[in-house]
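Removed from the display is one protein chain of the complex; every other protein chain stays in position.
The block that comes next holds subunit A.
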Amino acid sequence: MSVTELDTVKAEAATEPRRVNKRELWSARGLLLPAVIFLILLTQVPFVVTIVYSSLKWNLLYPNDRGFTGFDNYKSALTSGDLWPSIVATVLITAFSVILSVVIGMLFAILLDREFRGRAIARTLMITPFLVMPAAASLIWKYSMFDTNIGILNWLSRALHLPVVSWSTEHPMLSVVIVLTWQFTPFMMLILLAGLQGQDKGILEAAQVDGAGTWRTFTWITLPHLRMYIEIGVLLGSVIILQVFDPIAILTKGTGGTKTLAYLLYERAFIGLDVGQAAAYGVVTVILTIIVATVALRTLFKVFMAGGSR
């Protein structure tokens, strides 16, 4: 991340003039240690244990039939036909939700970057969906928006003489994406708004004077400037949504191609009680997260910036 490098450079510049002695270095290590140990105990060690679990034949229903099976859990994950649809569901839900919330978030950021009466109130209202507890958001959408009887969307459909739609059963993927987009649009908007407000207004004025239209100013000056902000938004948004569980558990229970990896693991471990198999899904989730966070994002930005950089 470019921001990290920037921070590091700044830090180096700040501390360059002084010499670091040994005692100081040890006290610095002492400061860092509690946090590092705490994290190793609660995240790194469990992850290693997950890898060990994934090599075991271990179903809680048969506690005596437990032993090492090597890659069998991965093999059966690949052959049982559960894993691949789950990866597809996770990636599709993440991609659609992130892209939609960046695009809509950008629209709102531009609208709220203007000066107008009540802007602070509009901004406050806009960030609210992100703050609403995800479980509450999913329930509210499921019953008061999507429901065939009492849902507002179907009340609108009836008013417009359109067919009534049972959103979460007829369009499960779309329903999940709608709720996630609703929650993450404010997140993207906040980050992009910070970017817009950090823009050099002089350059924008100069572009106007030179006769560049609004659209050209946006694509040639604003968008490249926002690149870093879009990157941060997409990266953080993807990593969070890749783990998505709440709207799946509440809206669809994994039906209709929405069984994300987190939900699959939950089902296999806590309903199927198959620890070994579930652990294998956990490891696959980590691998997928690493892939998405590195390769896919890099490609996305190359495509995205191909138009922006001359």
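Heads up, the rule we're going with is that a residue touches a chain if its C-beta (ideal position, glycine included) is under 8 Å from a C-beta of that chain, and two chains touch if they have at least 3 such contacts; residues count from 1.
Methods note: contacts and distances are computed from a predicted model.
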{"item": "Identity of the absent chain, which is to be given by its UniProt protein name, from \"Carbohydrate ABC transporter permease\", \"Glutaryl-CoA dehydrogenase\", \"ATP phosphoribosyltransferase\" or \"DMSO reductase anchor subunit\"", "value": "\"Carbohydrate ABC transporter permease\""}
{"item": "Of A:Val91, A:Leu112 or A:Ile221, the residue in touch with the unshown chain", "value": "A:Leu112"}
{"item": "Candidate in contact with the missing chain, chosen from A:Val177, A:Ala207 or A:Leu261", "value": "A:Leu261"}
{"item": "Candidate in contact with the missing chain, chosen from A:Pro129, A:Pro224, A:Gly257 or A:Gly272", "value": "A:Pro129"}
{"item": "Given A:Val176, A:Val234 or A:Ala278, the one touching the chain that is not displayed", "value": "A:Ala278"}
{"item": "Positions on subunit A where the hidden chain makes contact", "value": "1, 3-4, 7-8, 10-11, 14-15, 18, 20, 24-25, 27-29, 31-32, 34-36, 38-39, 42-47, 49-50, 53, 107-108, 111-112, 114, 116-118, 122-137, 139-145, 149-150, 152, 155, 182, 185, 187, 190-191, 193-195, 229, 232, 236, 239, 242-243, 245-246, 249-250, 261-262, 265-266, 269-270, 275, 278-279, 281-283, 285-286, 289, 293"}
